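The structure appears right after this line, and notes come after that.
Every protein chain of the complex appears in place save one, which is left out.
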Amino acid sequence: MRLLVMNPNTTVSMTASIRATATAVAAPGTQIIAAEPLWGPESIEGHFDGFLSAAAVLDRLATLDTPFDALVMAGFGEPGREGAQELLDVPVLDITESAAQMAMMLGRTYGIVTTLDRSVPQIRDRLLTAGLLQRCAAVHGTGLGVLELEADPERTVEVITETAREVVRAGAEVICLGCGGMAGLQERVAAALGVPVVDGVAAAVKFAEAVVGLGLTTSTARSFAPPRPKAIGSWPLSAHLPLGPARGGSRNTEFSPQTSDI
Amino acid sequence: MRLLVMNPNTTVSMTASIRATATAVAAPGTQIIAAEPLWGPESIEGHFDGFLSAAAVLDRLATLDTPFDALVMAGFGEPGREGAQELLDVPVLDITESAAQMAMMLGRTYGIVTTLDRSVPQIRDRLLTAGLLQRCAAVHGTGLGVLELEADPERTVEVITETAREVVRAGAEVICLGCGGMAGLQERVAAALGVPVVDGVAAAVKFAEAVVGLGLTTSTARSFAPPRPKAIGSWPLSAHLPLGPARGGSRNTEFSPQTSDI
Amino acid sequence: MRLLVMNPNTTVSMTASIRATATAVAAPGTQIIAAEPLWGPESIEGHFDGFLSAAAVLDRLATLDTPFDALVMAGFGEPGREGAQELLDVPVLDITESAAQMAMMLGRTYGIVTTLDRSVPQIRDRLLTAGLLQRCAAVHGTGLGVLELEADPERTVEVITETAREVVRAGAEVICLGCGGMAGLQERVAAALGVPVVDGVAAAVKFAEAVVGLGLTTSTARSFAPPRPKAIGSWPLSAHLPLGPARGGSRNTEFSPQTSDI
Amino acid sequence: MRLLVMNPNTTVSMTASIRATATAVAAPGTQIIAAEPLWGPESIEGHFDGFLSAAAVLDRLATLDTPFDALVMAGFGEPGREGAQELLDVPVLDITESAAQMAMMLGRTYGIVTTLDRSVPQIRDRLLTAGLLQRCAAVHGTGLGVLELEADPERTVEVITETAREVVRAGAEVICLGCGGMAGLQERVAAALGVPVVDGVAAAVKFAEAVVGLGLTTSTARSFAPPRPKAIGSWPLSAHLPLGPARGGSRNTEFSPQTSDI
Amino acid sequence: MRLLVMNPNTTVSMTASIRATATAVAAPGTQIIAAEPLWGPESIEGHFDGFLSAAAVLDRLATLDTPFDALVMAGFGEPGREGAQELLDVPVLDITESAAQMAMMLGRTYGIVTTLDRSVPQIRDRLLTAGLLQRCAAVHGTGLGVLELEADPERTVEVITETAREVVRAGAEVICLGCGGMAGLQERVAAALGVPVVDGVAAAVKFAEAVVGLGLTTSTARSFAPPRPKAIGSWPLSAHLPLGPARGGSRNTEFSPQTSDI
Partner (left out) sequence: MRLLVMNPNTTVSMTASIRATATAVAAPGTQIIAAEPLWGPESIEGHFDGFLSAAAVLDRLATLDTPFDALVMAGFGEPGREGAQELLDVPVLDITESAAQMAMMLGRTYGIVTTLDRSVPQIRDRLLTAGLLQRCAAVHGTGLGVLELEADPERTVEVITETAREVVRAGAEVICLGCGGMAGLQERVAAALGVPVVDGVAAAVKFAEAVVGLGLTTSTARSFAPPRPKAIGSWPLSAHLPLGPARGGSRNTEFSPQTSDI
């Protein structure tokens, strides 16, 4: 099966890191393709960024000409997922909910370590809407911005571990990494902490495999029925925009599907 | 004071109707200006439409060159409000929450009559996130699409009234009209029903006057701190798009501020 | 329009201060009249005081011979409001709920600074019943009794500010002043804190203007239907009581309506 | 031990019926004394009635010159209990909460049959505040007013049974009689229904015996600390009111303690 | 009436202590019989222990040949109660819920002091399922294992008192002792703390007397209908097991009914 992993921001180095994590955990036979939007913010740190990203991700999905069996949305707490569920007829997994759900399989409570404090309420609101907040013991920020995570990996692991300890003291039995940019650090943090650590990208990839494996997809019964036909001015936006090169390297316009079983 | 009322879709006739309602209820001294996005869907009927609209509204707000003292967002249940709160330093009122809040001032419980059944969960989720769901007795759809509301006003009032009766039987003591396109019908529905009927546009205009009247604005303490400086590809979008005329008439590119006290 | 602002206790100096705040924020054309009960406790600091005050307020309302367009109840967390809603055919605004609702228009969460710690659970229960508790981050007491607030205004502002800081640390993005006796201090506290501060009296006056401005009033559908006709022994009480002068000055038996627009 | 059972309204025949129920279930050695307020409404059917009754009950308690070991408040859903808990140093049991609590000992869910539909929200709010709403499946009104209950006992039992059947269909495994005036009917309704029926007066008497039997009383730690000393105008009210005879017979000014074990 | 108090573990000295507490609070005319399972864990400290105990308790109940009027289950937070409710036609009281319910009669909030920290989530889950969690301010562990409680009673009282102080600071107005093995210590802890302390065994005995006194028993309407007839391999287990002497003394195979009124 082919899974599309969507980095919600335009930073190509983050797409690469997310692709690497997804590829590392994919089952034999699962191909990972990864992409980022053609326009929009280089990182998502608040609602304004998130709403721009939501539209940019939907634009990217609407114009992508490669088939895939499921979508993994690799932004933590950003909006847009329900729109993708309406647009696509394949299942859509979100790293916020996937991390929380996998954590709930491993302990009675979980907690989240994220980037900036300003993202904390946004993540809690996503979990509330998802019906997954009840067993969330705490969500804490590390104070690191999204793009700072890559700057000094040693320091990043230290700060995440320290924040995770607070979250455990607040009652969490399992820790979720609350940013797509933290993908790949789970093992080092878990080793230091002594409790299971779930990375949302990894969890969402495995859940996508599970859902596709059972031949299931999003219900069209009510909330996620396909969009109604109507006039949408300037849509798709990317067809009208003079797009330049992406930040952090050349834009990933052709996919680089990688199978994990080679 | 000057209030900007934002129709979230590009249908200019709906902007006109929303402006008329807002103007009718504005206090002496309150100027109403109204606008709609420069691109995006002609109506909002689901999450996909809503997320495109959210970005289009933020684009419009970012590029508008007229000052205003508060923003009224005239879409019922669509996302985007938190982004506007981050972007602007004036208060932002949302017709979903304003309708619910005013209803809660008038009765112990309220209910909402909206357009399509598919919007019901979306509205409930907005109220849940807003912390206003507890006293909501029911949200029911009429089965009418957003743009059908204008087609046959007599029939529209009848269908809304009939649906409102169900909502009252489900326990609501006050009815909210759950679509910006229903603005102006509240009195006729109330007369038929015998319980108070709140129109969100009217409620939000009065609340905007209240908040501005006290010199208050959005807290920047945490959730709604201003967006962080960063690279945003192709932003603002409208600066790069070849925009044509709006649907339903010429685009409302210049504002037509109207004072209600003449 | 004429708004009646009801101080729930018999301390006339507090009525004056509440009237001053209400008058200061009233729109041009809004007349503020203020009153206090003819009997009952000089301050409300607990349930016993509150229940006596509730009956005394209802007695006052039942015997008042001046017309008004809306009632503002200026006690924070005391019972009685629902009785006034049944008794009157004009809208009734309560400063506890009004403060919370206005705060929710300004931030994702709010917190309350009140007088004594013993009032904290009572306020939380009011918010719970009102369906407004979900976004309340914290309610803290200053340790100052209601009548101590007036004693040393400098100290009062300091203590409120210090307590408000704790409430902000507990997650509140907006602060509500949780006692009618704190009316008028919001600007000084806000200046020191850096987050918006809402005074309930001011909020309720503006909301009363909003509701009256739309021609709406309390639903009689169920919870707040008028009282049923029945024998009520010794009612109204004040007609039978040998009432002496009020505490804190001569009883305010004749109203001193003041228009804010002179 | 001596238990005071307080009928919240002034209808003496209802006091007699409540006393009879209480006496019938009291343990050997338990003396029941019963009283009603000296002023206030003849029945409680809404918030206005309830708030007057609350003050009248507190007045009665403040002036009663007979000792008792616990108070049973025999009004269903009326306010005032927390005031009595502050005022008295003996335990206070309320028939709303006692009925719900005993029902929760007998089944996973319970439901309530009350008098008028307008009391339904008031009862739900009491249960919400009490932390007992979660397992309440439904509260339904019979349409009978409080004083109508005594008019035709056969009809009353029939209507209660019919309403109770609806409540069972709504998921209740146990039924509570939701009015002090229904005391004594539980066995006949239970026989017809086939599920346990709890009368609040009976439950509260037994719980009062339980609490007194363990030497426990209300915590003064925070919510129910004694009232603070202060000036209260015209208090106690009954000392100043020219009280006439009670409705429904001569006022029960001297108690008629009856032991259940003679 | 005869109450059976069931110690969920096989430690006979704990049965004796529970019997002593139950006997001390029983009303005249109430006979207390006490028992423990014939097999299973010597103490309950986690879910595994609890599930074994649940089956062992049901086995004991199914094979006991002495009549009783109500069952008191003396384990704090262990599962099994609903099974006993299905099996028996007499009422079943559980010390976790009874303690919480009595505490809610005495204060607005309560808290629990238990043994090990690992039991805290288990107790919270029981309260959640019971619909009694809303007014629970905190559950804290003392760090003492169940069988350590008896080792040094002075130290036990000290540690419980210290932990109870934390729970009061966390908002509890009443304290519940959260282990059957703490029965009998409530008065000493209460004297040190200054807030009411409820022992679950004592509360459940009094509630059993209350329920039996009213002639009520478990509803068979839905959740607690009798078990359906079916093949159950090796049931009852104790009939097939080669049972040896119980831990902590000879097994209590014959009951030692003690009336409290001699």
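Things worth noting here:
As written, the chain order gives the labels A, B, C, D and E, with residue 1 at the start of each chain.
Here is the rule we use: a residue touches a chain if its C-beta (ideal position, glycine included) is under 8 Å from a C-beta of that chain, and two chains touch if they have at least 3 such contacts.
All values reported here derive from a predicted model rather than from experimental measurement.
The residue touching the chain not shown here, chosen from A:L52, A:V120, A:V195 or A:L241, is A:V195. Among E:L38, E:V113 or E:A164, only E:L38 touches the chain left out of the display. Of A:G131, A:P153 or A:P226, it is A:G131 that touches the chain left out of the display.
Take chain A: the residues that touch the chain left off the picture are 25, 27-29, 91, 93, 97, 101-102, 104-109, 130-135, 168, 171, 173-174, 194-196, 198, 202-203, 206-207, 209-211, 213-214, 216-219, 221-224. Interface residues of chain E with the unshown chain, by the touch rule above, are 10, 37-43, 45-52, 54-56, 58, 79-80, 82-83, 85-87, 117-118, 120-122, 125, 128-129, 145, 222-225, 227-228, 230-235, 237, 240-244, 246-247.
Heads up, the rule we're going with is that only the chains that are shown with their structure count from here on.
Ranked by how close its C-alpha mean sits to the mean of all protein C-alpha atoms, the top chain is C.
Where chain D touches chain E, the two copies mostly use the same residue numbers: shared numbers make up over half of all numbers in play. Spacing of chain C relative to chain E, judged by their CA centroids, is 47 angstrom. Chain centres here are Cα averages; for chain C and chain D they lie 30 Å apart. Residue positions 108-109, 121, 125, 222-224 of chain C each touch two or more of the other chains.
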